[in-house]
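Apart from one protein chain that is not included, each protein chain of the complex appears where it belongs.
By written order: A, B, C and D. Residues from 1 in each chain.
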Amino acid sequence: MKNKFTSPVLSGIKNLRGKLGKSEQDKKIGLHPGALVHVGKKLQEEEKFTLIEYSSDTFKEYEILDLSELKGRFKTGNSYWLNIDGVHNKSTMELLGELFNLHVLVLEDIMNTEHRPKFEDHVEYFHQTLKMITLNRQSIEIESEQISFILKKDLLITFQEKTGDIFQPVRERLKTAKTKIRSRGTDYLYFALTDIVVDNYFIVLDTLNEISEEIEDDIFNDPSEKSLQVIQKNKKDLMQLRKQIYPLREALIKLNNNSSALILKMNKPYFSDLNDHLAMITDMLENLRDINTGLKDMYLSSISLKMNKVMKVLTIIATIFIPLTFIAGIYGMNFDIMPELHWEYGYYMVWGIIVVVTIGLVIFFRKRKWL
Amino acid sequence: MKNKFTSPVLSGIKNLRGKLGKSEQDKKIGLHPGALVHVGKKLQEEEKFTLIEYSSDTFKEYEILDLSELKGRFKTGNSYWLNIDGVHNKSTMELLGELFNLHVLVLEDIMNTEHRPKFEDHVEYFHQTLKMITLNRQSIEIESEQISFILKKDLLITFQEKTGDIFQPVRERLKTAKTKIRSRGTDYLYFALTDIVVDNYFIVLDTLNEISEEIEDDIFNDPSEKSLQVIQKNKKDLMQLRKQIYPLREALIKLNNNSSALILKMNKPYFSDLNDHLAMITDMLENLRDINTGLKDMYLSSISLKMNKVMKVLTIIATIFIPLTFIAGIYGMNFDIMPELHWEYGYYMVWGIIVVVTIGLVIFFRKRKWL
Amino acid sequence: MKNKFTSPVLSGIKNLRGKLGKSEQDKKIGLHPGALVHVGKKLQEEEKFTLIEYSSDTFKEYEILDLSELKGRFKTGNSYWLNIDGVHNKSTMELLGELFNLHVLVLEDIMNTEHRPKFEDHVEYFHQTLKMITLNRQSIEIESEQISFILKKDLLITFQEKTGDIFQPVRERLKTAKTKIRSRGTDYLYFALTDIVVDNYFIVLDTLNEISEEIEDDIFNDPSEKSLQVIQKNKKDLMQLRKQIYPLREALIKLNNNSSALILKMNKPYFSDLNDHLAMITDMLENLRDINTGLKDMYLSSISLKMNKVMKVLTIIATIFIPLTFIAGIYGMNFDIMPELHWEYGYYMVWGIIVVVTIGLVIFFRKRKWL
Amino acid sequence: MKNKFTSPVLSGIKNLRGKLGKSEQDKKIGLHPGALVHVGKKLQEEEKFTLIEYSSDTFKEYEILDLSELKGRFKTGNSYWLNIDGVHNKSTMELLGELFNLHVLVLEDIMNTEHRPKFEDHVEYFHQTLKMITLNRQSIEIESEQISFILKKDLLITFQEKTGDIFQPVRERLKTAKTKIRSRGTDYLYFALTDIVVDNYFIVLDTLNEISEEIEDDIFNDPSEKSLQVIQKNKKDLMQLRKQIYPLREALIKLNNNSSALILKMNKPYFSDLNDHLAMITDMLENLRDINTGLKDMYLSSISLKMNKVMKVLTIIATIFIPLTFIAGIYGMNFDIMPELHWEYGYYMVWGIIVVVTIGLVIFFRKRKWL
Partner (left out) sequence: MKNKFTSPVLSGIKNLRGKLGKSEQDKKIGLHPGALVHVGKKLQEEEKFTLIEYSSDTFKEYEILDLSELKGRFKTGNSYWLNIDGVHNKSTMELLGELFNLHVLVLEDIMNTEHRPKFEDHVEYFHQTLKMITLNRQSIEIESEQISFILKKDLLITFQEKTGDIFQPVRERLKTAKTKIRSRGTDYLYFALTDIVVDNYFIVLDTLNEISEEIEDDIFNDPSEKSLQVIQKNKKDLMQLRKQIYPLREALIKLNNNSSALILKMNKPYFSDLNDHLAMITDMLENLRDINTGLKDMYLSSISLKMNKVMKVLTIIATIFIPLTFIAGIYGMNFDIMPELHWEYGYYMVWGIIVVVTIGLVIFFRKRKWL
């Protein structure tokens, strides 16, 4: 219970490259809370604003160049989806906060792209933050992007870190007349977008599952040090996913239990369906963790099994030849008086002994099932 | 806390066979939620509809060829069991949804044969999904099939993936007059069918238990690499079962706490009995998991014990013969002046030394209990 | 997430002896629920019924040959204890169900001797099932027997699998006039019998504790493969006990929270005392599990320590003699020109080198604390 | 799921010394519940009763020889502390039960010195049982003694197993006029005594912490088999402490949530402070458990690291000399025709080869960082 727990840890590390304490979070120390600072890597320079206006009958898509254009744009009866690509611009955020009456802490959360998934009911609007996890099919890499939602009556604002086409399928459906999505309000739109995010988790987890199966095959056939590295990386990926998925599950349960009028009663079952999907994802995640742990154990034991086989060969060869070499050594001695040396069949006798000893040892090993 | 967590994992894998992201779940990305898409392997091509009409006095079984025949078929006073084999046909599902007023998300769940076991109370009807796990006695393989139930007043609809005889014993009981099942309504029928599913879990777990006992014997007698593979496979099977059984338990507890009029009060004790059975199954499952983990530990330690024995033999032979060989080597040297070589009993003396050293080492090993 | 998870497991097992799926539970598949089938091994053929009638003043014990004698036997004011040995007879059970108005599912549970400990309040009566675990002092074996209780107003029915004397001490106390047990009703009797069962758990756990201590001594002195087997068996025994004790604890908590008039207020503290005892038993059980795991770790590490010692001897002998043998080998060569061979003190010089090398290596080992 | 789980365990144990089932708890089997039997080792023969009478103004201490003296001794306005050393005498307990109207089960718990810490509200009095854990500074041993409290209005009864001075500091404070303890009633006294017990836990845990640090140093410098034994013992001590501390924490939370008038409102904060202390103790305990587990892992890995170093030396010496010995062996052969033997510089060439091979191998080892 010392007051100061030293960490000679740091002196034991070769090069900390001077980056200690220069993390993203570090930027914010000492600033007043609610300070609008972008945390995370800026994924693109420019910002892009898109407004979609739709109702059962109409669909219009506008590129917005100046946010101030938005004033007075919203008419009752229509639903609106405002999509914002890029969350690094403080003045944009402040303008949005003013226009839509958002709390400064909400804006701060949106700009902190390393935030934990969360759901908050601010009475007049909902605020949801989550991570889009996608599989980049070119580089076969897993990428993560923070998405924030603001759901107001008849208006959904979505924030993405960079311009992308992940929401394209929903946009397509919106364009089509007489689809469910046109007539069920912005809360259904909100659900549809979240659903895409959740569906992507399935793909990513399925991919990790396939990788696990590949590694398992590798381990059985030819366990290499590479396998261990892959297992370790898999573990880290799973930890990262876990960090996103559990808070998201909490957030969705909170949303589901919410009785605000922002979610129409007829759309409730869709949100409860989302919860089901997340429960399945959590199951898959836990399974994968167990499988991964199992793989590490298997790897280690198959390495040690392989080692054992190598050792057994040494043992067998050594235990056979060491006594034989001794026998040969005996008759290589130069004593004046060594009667066996002068026997007519002395040499053949030695060979006889060698054969007998070898057979004896082989039988001994066979009996003990070592051969 | 990087924004993009790379996975060199994938590049480390030999052949991902191009199947990445082509999973079943993948089909549904971007589709509107509630889209009726069959997820899973189609187990048979044709569909089959069977309607059973029964009351305390009557029992009639019809093969239905066209679902539209069903309209107006249902009379009050009678109970009905509609069994549907094959859940892959979208138009069938839509027709059923219309006929029996089922929510589109319920239909979606029924068609997704990889769904998590669940129970939902939709006021007018219950929806339950679970997995039938059976032991195929021919191939000695464990098979899983998704079963869904829709319980309405006086009507039970069951969905199976393929035509099978798992519900045959209940059908037989239904045919027999004056059995409890004839007089207690569709909720009792629903219970009886679920009970069959649960009973099958017992059989499967008993089988896994027997396999564990076999492996244990194997490990004690002759631990082979095969044993480890079997243990690993067992672990996976248990994980799969766990994934089905825990949500099912939750679902049944939910059903048990439900106070809907769809379950007659007199049938309640039967459902609570089901819960008891699932508790026992959960206990068995956890026991098996513990046993399996224990087996792996035992396997690894018996491998290492075996290795130790091999090593000990090497050690003993080597430590005895290495000094002896050295002695022989000494007198194999060709120095002009080596007095011992010319002693009359020199050679016999060497043999004497060899015998003394050997006996000394054997005593040393005996004392340390290595021999 | 495949629809069919194969288990090549089974083909890897040498002989499954054709018993797959022929477990006790298997008997019940397809039967209607509530079917009265005896599950478990029949411990004795005959049945035995004993009725004890008692009040503060009276005590009478009858052997009942025909259960129908029981009708009209019960008078108000007196307390009754009906003990039934043998639960395998279906017709007996049906008769009892009729006589005492017991639900068919309760009878089914009583006949299933592999049932999980449970407590149920059926308003008119309580139903409790638990396992008697005893130490057979002859064979030093642990035995388990299922005991069921039906507690009605002024009547306690107990079901045992075989005739035994476990309840003898209570019977003795009942015979004695003016004991507490005579005046406090059947609920106190019910408590007293349960208390005996719980006390036996203490004995069994104490025994397992003593065994653990013995093994610990063995491991420190001379770890043999036998020890590991004993540890493994201990683990299984503890798992079995756990399976009985946890549900029993749950059952007793349920009983304790029950406010039925079947338990007199004055007897409540006794039941809460039972709960205390079970909490202590649970603590002991968990301690024993931890100790057992610790023993396994200790065993493995002491095996590997022993191995290390053996290896060290090999290393030391080999590292000393291998260079020496090399030196002897050099001067055993037959080159025409090898000046050392003709030196007068050549041979003694070699011995000098040997002594120096040996002493050097011994010092080296000593320094590194390997010797 | 067999009905009888055999334990060949017992036959595998060398000598169970016939003590099976002769535990302390065993005494009580078959006795009626509430039977007053002393469980545990009797720590002293004689009993001692001390009565302290105090109020803000007065303090008197009496040695009581006969408990019947106590009748009519208690006056309103004064507070009383009755301390009883020795809990093994049945008749004393019965007398106390009668005098102070205590339930027989409470007396039974007090006499069972192996009881689990507990708190019970009996409306007219509180009953608390806990363990005093002290560090014996002479023998440097940890000792445990059961303390029970009965708190009635204006009267506190404490039960100790043996006469000791653990409560001395409180007695001293009581003697001093105008201290808080004189004016705040028996509930404050009760708190003060419990506080001493809790403070002793801190000392014991600090000691175990220091021992852990010593072992850690030992392991880094020179891991001996002794260290492992100490770690194992530490683990057991921690398990024992855990068994006492967790139930005590539960008990104190129960006491804290209790709204009985036996605890004056002004004294409440003191009891809540006790809870804080126990939370800290629990944290320390869990930390120690983690540290201890870490030590075991460290021990095992440092043993295996040490072994690896030994093996590496063998490997290096063997791999260098084995080929060299082979070369020497070649030229020790006695073939008639071996041209090299007759070369003028043959012998020196062999030495050349030996030097080259040695240097080559050393470079090889250096490169691989094995040397």
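By definition in this document, a residue touches a chain if its C-beta (ideal position, glycine included) is under 8 Å from a C-beta of that chain, and two chains touch if they have at least 3 such contacts.
Remember, it's a predicted structure, so these values are computed and weren't measured experimentally.
Which of D:S56, D:T163, D:N200 or D:T358 touches the hidden chain is settled by the complete complex: it is D:N200. Which of A:V37, A:L105, A:A177 or A:L264 touches the hidden chain is settled by the complete complex: it is A:L105.
Annotation for subunit A: contacts to the undisplayed chain at residues 1-16, 19-21, 23, 25-26, 28-34, 103, 105, 108-109, 115-116, 118, 222, 225, 228-229, 232, 235-236, 239, 243, 247, 296, 300, 303-304, 307, 309-311, 313-314, 317-318, 321-322, 324-325, 328-329, 331-334, 338, 340-342, 344-347, 350.
Touching residues on subunit D toward the chain that is not drawn are 23-25, 40-41, 43, 113-114, 135, 137, 140-145, 161, 168-170, 173, 179-181, 191-192, 195-196, 199-200, 202-203, 206-207, 210-211, 214-215, 218, 220, 226-227, 229-230, 233-234, 236-237, 240, 269-270, 273, 276, 279-280, 283, 287, 290-291, 294, 297-298, 301, 304-305, 308, 311-312, 314-315, 318-319, 322-323, 325-326, 329-330, 332-338, 368-370.
Here is the rule we go by: only the chains that are shown with their structure count from here on.
Overlaying the C-alpha trace of subunit A on that of subunit B calls for a turn of 70°, given as a multiple of 5. Taking shared numbers over all numbers used, the subunit C to subunit D interface scores under half, which places it in the different class. Between subunit B and subunit C, the centres computed from C-alpha atoms are 26 Å apart. Shown for subunit A are the residues in touch with two or more other chains, namely 206, 332.
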